[in-house]
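One protein chain is absent from this view; the other protein chains keep their places.
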Amino acid sequence: MPKKKKKEKTKKEEAKPKTAVKAIFARERIITESTDAARELYNQSRYGTLLEEGKVQLSLLEALYLIEKGKLKVLDGRNKPISFERFLKKTKKVEPNFWIRYCVFKDIRNRGYIIKTALKFGADFRVYERGIKPGEAHAKWIVYPVHEGETLTWYEFAAKNRVAHSTKKRLLIGIVDDEGDVTYYEIRWVRP
Amino acid sequence: MPKKKKKEKTKKEEAKPKTAVKAIFARERIITESTDAARELYNQSRYGTLLEEGKVQLSLLEALYLIEKGKLKVLDGRNKPISFERFLKKTKKVEPNFWIRYCVFKDIRNRGYIIKTALKFGADFRVYERGIKPGEAHAKWIVYPVHEGETLTWYEFAAKNRVAHSTKKRLLIGIVDDEGDVTYYEIRWVRP
Amino acid sequence: MPKKKKKEKTKKEEAKPKTAVKAIFARERIITESTDAARELYNQSRYGTLLEEGKVQLSLLEALYLIEKGKLKVLDGRNKPISFERFLKKTKKVEPNFWIRYCVFKDIRNRGYIIKTALKFGADFRVYERGIKPGEAHAKWIVYPVHEGETLTWYEFAAKNRVAHSTKKRLLIGIVDDEGDVTYYEIRWVRP
Partner (left out) sequence: MPKKKKKEKTKKEEAKPKTAVKAIFARERIITESTDAARELYNQSRYGTLLEEGKVQLSLLEALYLIEKGKLKVLDGRNKPISFERFLKKTKKVEPNFWIRYCVFKDIRNRGYIIKTALKFGADFRVYERGIKPGEAHAKWIVYPVHEGETLTWYEFAAKNRVAHSTKKRLLIGIVDDEGDVTYYEIRWVRP
């Protein structure tokens, strides 16, 4: 991955300290209000998917990330904003591995890449080259987040490589340590 | 599942831009007015169940789907139509994982299949072969909607298979990803 | 998988109560003596791989299976046969998941199929249709052995399906229960 110009894009994104977009919690999904600010989340940085009514539907990962950045307010049944911690608790009920996945999601987003689900491909995430939005070109990487304490079998390792190979993407493993930092390894099958 | 003629049927269904059927909200059920248009929802595409008084009783999933398609207007106590979001908020209180179920319901309906609850069988949904209406033949599949971030034990996996086997239906898992897309896997117990 | 003629082949194999083939233990491999009886293990049932010097090199799984069947005697440094239990202990040092994998290996072999490693494909095993030997046709299935107590993520599930799809093989999951019995599920990705 090229290292130059890493921070620029991110800064541009961050440079909008407007009031946060409001949204409601639908367990596995967050639905924003239908405003220009909400649509900008999608248009500019490809958060979520655009719904027909002009709202944006965010994943739990995206929502938590935007809450942390102060760009989103998710309201509960009594119209009160849900805090980062409360939100995290809710997600853990739905997704046991949420935290590990969130660490990688956040880290990749912070570095200025667009990261989306890759379930269809057989991986956790797909990542686009810097400056590329989904739809403009294919994703370049698939990413598997793992926790440093896990054990790996070589069958799993080979399977991940096969998935990357058959989807014509590069394979990244993101190992999340106990401090939430992520170390990345790019792996490719070679025939010497 | 056969792939041909996928979109035709759907279009035919959609091709009726008449005025929307009116209905009221009865917590877990929606009751339509007693009109020919309402009964057509049942007769033609098997939405809901026919009540004795000529009304149609719709499930929350069916109602939300028809609201989204512009074919239904659910009125609140003051006779005002309930918006998609307000409706969604109400359903959440009744069914916690409504959203994931809705994604699969909508996807299967959009593909031209009739999908109904399968609570009696021990599953979320049953699905009829394309062109088949409930009553004409048995449902061919039972479908379990899951969210991509969930985890599963092999006991749960085996239970789903047992249910399918004992009801003589095929088992479909529909995995809803963060972009709302559904990936389906058909599973069958085999004795090699 | 077709169910007829299940036992025939197996019986034919079993029908040779000659003296067991002798072999030496090379940690991850077993090397047989160079005899006709040893080569028959390979020629008739495709155990191991044929070495240039007329010996047969067996995997730990194959060796343990043949020890259990009384067809192989693996000798230790003092030329004494290694018992089933001692052999199992040795393998566990090398392969932590050996027992789960052995249960599936043994079960598939007992049913009259030839089963070999599928590491290259990104899976534990590949299995040939009954009556087919490696080299005569491609393997029909890839098999992942799992233990009933494990948990599954849908990403792993999708990855296994992707591997099967890209290698043009059918996907089998073999769930090993605490009694060592195996339940099989065949899974395929469908687009309704």
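Odds and ends about this structure:
As written, the chains take the letters A, B and C, and residue 1 is the first residue of each chain.
One rule holds for everything that comes next: contacts are C-beta pairs under 8 Å (C-beta built on N, C-alpha and C of every residue); 3 or more make two chains touch, one makes a residue touch a chain.
Computed from a predicted model, the values in this text were never measured in an experiment.
Contacts of the undrawn chain with the visible chains, over the full complex, involve A, C. Considering C:Leu60, C:Ile108, C:Val143 or C:Ile175, the position touching the chain not shown turns out to be C:Leu60 (whole complex).
In the complete assembly, the contact with the undisplayed chain comes from A:Val146, out of A:Val74, A:Cys103, A:Leu119 or A:Val146.
Mapped onto chain C, the interface with the missing chain covers residues 24-29, 31, 49, 52-53, 55, 57, 59-62, 77, 94-98, 101, 116-117, 119-120.
With the whole complex as reference, residues 1, 3, 108, 111, 113, 127, 146-155, 157-158, 161, 172, 175, 183-192 of chain A touch the missing chain.
Everything below uses one rule, namely that only the chains that are shown with their structure count from here on.
For the pair chain B and chain C, the distance between mean C-alpha positions equals 44 Å.
Taking the mean of the C-alpha atoms as each chain's centre, chain A and chain C sit 40 Å apart. Spacing of chain A relative to chain B, judged by their CA centroids, is 29 angstrom.
With touch defined as above, residues shared between interfaces to two or more other chains in chain A number as follows: 96-97, 119-120.
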